[in-house]
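All protein chains but one are shown at their positions in the complex.
Letters A, B and C mark the chains as written, and numbering starts fresh at 1 in each.
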Amino acid sequence: MIYQGKKKIWSDYQKEIPDDHWYYVRSCIRQNFFPASEKMFLEICRDVLGKDIYENEHHTTCGGIAYHCDTIPQETAMTIVARQFALMTEAGYKNYVASCITSFGNYSEILETWREFPELETKIREMLWKACRKEFNKPEYLAHSSDLIYKFRNEIAEKARFHLINKDTGEPLRVVEHIGCHYSKMFPSKGVGGAEYPYVLTGMVESWGGNVIDYPERRHCCGYGFRQYHVKANRGYSIANTHKKFESMEPYKPDMIITNCPGCPYFLDRWQYVIAEMEGKTYGQNGYGIPVFTYEEVAGLVLGYDPWDLGLQLHQVAVEPLLDKIGIEYDPASKYLGTNRKDIMRPELPANLKCH
Amino acid sequence: MKEIIVIIGGGIAGLEAASQLLKLGYSPIIVEKSDHLGGHVSRWNKLFPDMTPAQDLLSELIMSSKDANIFLNTAISSMNRLKDSYNIMLSNGISIITKYILITTGFRLFDASKKEEYGYGVYDQVITNADLEHWFNNGNDGRIDNSQMNAIGFVHCVGSRDEKARNTQCSKVCCITAIKQAIELKERFPDAQIYCFYMDLRLFGKKFEDFYIKAQKDFGIHFIRGRVSEVSENIEGKVIVKAEDTLAGKPIKVTLDLLVLMSGMVCNPDSTRTAGMMALPIDSDGFLKSSDNVFHITSSPKQGIYYAGACTGPKTVPETLAEARSAVLEIHSHIIGKE
Amino acid sequence: MREIYLSGYNNFVLPFMLGMLFVLTWCIVGAVRIILQLPHQDRKAFFLSLVNPKIMARNIRDWFCDCLFHVKLWKRNKMLGYMHSSIAFGWFMIIVIGHIEVFLYTPERVHQIWYPIFFRYFVAVTDSTMKGSFFFFLMDFFLLMILSGIILAIIKRVRSRMFGMRRTTRASITDLIGLYSLWSIFPLRLLAEGFTADISGGSFLTKSLNWVLHSFLSDQMNMLPTWWAYSIALGVFMCILPFSRYMHIPAEILLIPLRNAGIHVSHARKGFAKLQVYSCPGCGVCIDACPMGTVKSNIKDTTVYLNRQIKRYNEKRIEEISDKCLLCGKCTAVCPVGVEGDKMRIAQRSIRKYNISPDYSNIDINQGNLSKNIFVSTSNNVVSKNKNERVIYFAGCMTALTPSISKSMTQILEKCGIDYSFMDKDGGICCGRPMWMAGRFDQAKQMIEKNTEIITKSGADILLLSCPICYKIFKERYRLEGIEILHHTEYIERLVKEGILTLEKSGSSYVFHDPCELGRGCGIYDQPRKVISGLGNLVEASQNGKESICCGGSLGSLTLGFDKRKTMTENALHNLTIADPDVIVTACPLCRSTFNRYSDRPVKDIAEIVEEQYRKRVNI
Partner (left out) sequence: MNVFGFKISPSSAIDMDKVDRARFEELCRVEPDAVRCMACGSCSATCPASAFSGMSIRKVLLMLQRGKEKDAFRMMRNCMLCGKCTMVCPRGINTRHLILSICRIYDDKEGKQ
């Protein structure tokens, strides 16, 4: 691997990311899967970086999942998106930041489509007006929330209490970065670093002390793929993809996986349990899995937040071995205590995957 | 008085034209930007289909054109049209007035690193056809392990027939070059499995089909119909190539010790620059546009300006040489006609 | 005649006796083994044939004609025929007359089997004997006949072309020993009898020699060594016989009754096949006959060498030879003893072991177009009269590649107002012959079953075939009760004969190429010629009919590559165009496309020329 070669490609794909005044839209599913991530993002933006970030409780789904599942036509998805833009316009913002990769891809696709076919935009404006009497301006900048963390990765690093370094050996942690497919595969120029070697997460990992590993199936989908998972008959295919990725990264002995998509961390995390049940195979050390994190969780960890406040107890794969490796202190007793210190009950432990 | 003819580009087209012009009693001037003559051929090892050493061809060409006026390390600074001639300013300060200009600026190899998914410049074991020829010539390339080679791959059409690479034309010579290089590698590494990933095999020339059959039968080279989709590096530093075997209708994957990208021919930016000076038209494929593509392939729309070789599109060596002779004949008949 | 020696014995008879005992034991054991190896029914048929006077008569005729007179060789070349029959018949007669002499003069010595052989040593001539000078004359006469044959044989070794043979077999070492011992037997006998002729009597040859010998040799002691030498030559010959090609002499005696009993090769190496191998005289007539002989390297792949390799159990060569063969059957047609080179090869192929076996049980003949045979009534288009028969037309796989044949044939059927159904118009199941030729009988039988079902179900009266390859297997292996199987040459000829189809002579000259499977395979030679004669001027090829040369395209060969067949096709074309015909006519789709590839003149199927000519006539 020639690092300079990759750097050259990264330099070719730099995108403009607004500095401040962001209009934030949440993901449909992340709050269920990794409930603290979006909260942590807002906290980092506001408290750590001191930025203006606004969110509006009236926004809905972007329609992306339904669109990709072929259950709604693109015009419908566009009208939904137009409404989101109208909310942003009403709030007086111009920088649109999406928490979800599929939303980000959906927005990018719609904006590109409108650019190519302006008559479609006009039509959508009419439809939005008919539907809810709203008007909108297109955002000046469109960013994914990981773009913002990427932009301020070095500020976060300066304030970091921990680094992605094995405290015993002093070696950088081996990190697998997994980018959501809709981040830049559709429009390489819309993602930091392009589609082939997206830099958005690699940049964070490098700033925070880790080492990104480049394994053969790095480009491969996590296996979610909407229709693949949503239809039970197709789930074998969904897990086959995840399985392929783990088989490919296994020789590199990764310490952790960092992702920037709502579905990916969920599937990379949960399917490890299913694979362990089906095949009896685990990919981490000593029968554990490879812990999977969202970038917000990782940012929270390096900034010194309490792992349980970050919601890490909701992961299937135990995070404790990694926390130990980095040297992050945590209270095992409070793992299953809610914010109100009440017991949220322990999950049943799987047979093959070691989970503390 | 001897007629002066300026030849822009000292590749094989320029050299052959100069040698023919000398024979006809004219006074050719070769303007070459680099420090050596012969262009791409000077870095090539052997030429298909007879495996002629490129150096033999080149020394013969240089020998027969040695009486021409040759300016190396010289670029064209400007050009402008006088009444019935052209004034050319060279970067070395010399200015020439001539009635006839022959553009033989040739092509440039497609920059393989633009096909990011193939990892040229990122993976250690990915090289181009030009790199391989260079290795054949001097045996010196850190990316090629002389002792151990189990599997080698060739990707045809890198940057050719590819809208995403902004080149829709076929580079014409890569298929046969890939077969030639595959055979040469198999001769050096007889135990290695060699795979050629192709979209179409476009082998049109004399003896090319024999070459193909020889590659299949005598050298056991595997031809896989399917364009490589992506290349990765595994933990041992080998490259993993993925494609669809379209004839089997199945995805295919293979681990290789070396991957050779058959970079195609694209128009030389110097051609475009030179054309810009004289407002010469550029064709949709990016190459210089001839008066027409059937009857007057060596003529430009401007009087006194002629083309030869790959500046008008991908060509083989024999085609380039033939075109150089043809252009010389055009110039000659034009001069005779005027007298 | 009186005896000189009381014992009637001398030590020199030992080599002969040794050889005789050895060869007799060998042959008896061999014959018993071969008969035991026959399948039960074949053995039964053989024994029954021996008491059938008609078959026995045929056996006797064949023994004389084939073993002694070599009638087939006479037909091929007079010199060759004379050479073989002079030795065989001459020797036979010497043995017979020798025995007659013993019976006549010394009947008490009959039980001493060496006695007739060395008769002249043991007896002295008396006055009364001269009554038998007739036998003396005969003995010398046949000895001379043999000697003339041997001189010819020696000449043939050097100049085989004089005997109509371009190439001859390369003898093996045992063959050479046999050959030289055989050659030396008779000159030695002459010499020995020459020495004793003054005592034992003789005729024009022996007496004259005796006179010559005595003119410069006086020592009577020369006599014994020559008798020894004669006996040794006999002994050596008989000892080497089982290991040389001369084994054909006893083997053929058994082969003839077995063949006449209707026995076929059923096992690649045992029984009848083994007998065929040993019956091969190694004469090499098959070498010139083989169409592959145009390429010199193929000469070693002819039947004579197959037999030799089978004797040697050289499995690699057996496989090579049997797989390469085009199965044109010409070697069988020309073989003087009737070794079936093609069947032998198929038998060799049949013992291969395969790990993958095709299976056609999944083919449902009721599905698709396979068995939808609808007979199109074209009676309203009657040219002359409507025949009350339904024809099922099976064009065959190869005809699918030369659709002009099937098109012409269906046109003819329509014009003649025949009710027909084109069975494999949209493809069908292969007839099984190519699979059969590859020696995979079980697979071929499965195909035969499927096709039989389709054809029987159709309710047709006639099965019409365009491809001789199909025709042969349909004739030989299909059981189609009540359905007449015809090749289109036969059918066209019949239509012409019945006046349904009329022909008109044109000025063109045609040569007919007899396809292997149609001619040698099924014996159809006259019908196509009759049809062609009605269309124009029929000229003949240099070699035709039974000796027609394979086009080289045969499916019979498994290993001959496309590039290796070109010279064979060219040779066959050369043979066909000797009389410079305008059109080459054949009756096989495979021959047609093979010839068409290299021919300098049009190559047509017989159906095509009939249809073409008919069409022209109607258009005018």
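Heads up, the rule we're going with is that contacts are C-beta pairs under 8 Å (C-beta built on N, C-alpha and C of every residue); 3 or more make two chains touch, one makes a residue touch a chain.
No experiment lies behind these values; they were computed from the predicted model shown.
Based on the whole assembly, the unshown chain contacts which displayed chains?
A, B, C
Considering the whole complex, which of C:447, C:486 or C:541 touches the chain not shown?
C:447
Which one, C:262, C:368, C:459 or C:523, makes contact with the chain that was left out?
Within the whole complex, the residue contacting the unshown chain is C:368.
In the complete complex, which positions of subunit A touch the hidden chain?
232-233, 235-237, 239-240, 243-244, 274-275, 277-279
List the subunit C residues touching the unshown chain?
Where subunit C meets the chain not shown: residues 323, 352-360, 362-363, 368, 397-398, 400-401, 427-430, 432, 434-435, 438, 440, 442-443, 447, 555, 558-563, 590, 593.
Determine and list the subunit B residues touching the chain excluded from the picture.
Output for subunit B: 151, 193, 195, 201, 212-213, 216-217, 220, 222, 225, 245, 247-248, 250-255.
FYI, only the chains that are shown with their structure count from here on.
Quick one: report the Å distance separating subunit A from subunit C, using the average Cα coordinate of each chain.
Chain centres of subunit A and subunit C, defined by C-alpha means, are spaced 85 Å apart.
Enumerate the contact residues on subunit B facing subunit A in the complex.
113, 116-117, 119, 121-124, 230, 232-235, 237, 240
Could you list, by residue number, the parts of subunit A that touch subunit B in their complex?
1-2, 5-6, 8-9, 194-197, 214-219, 251-252
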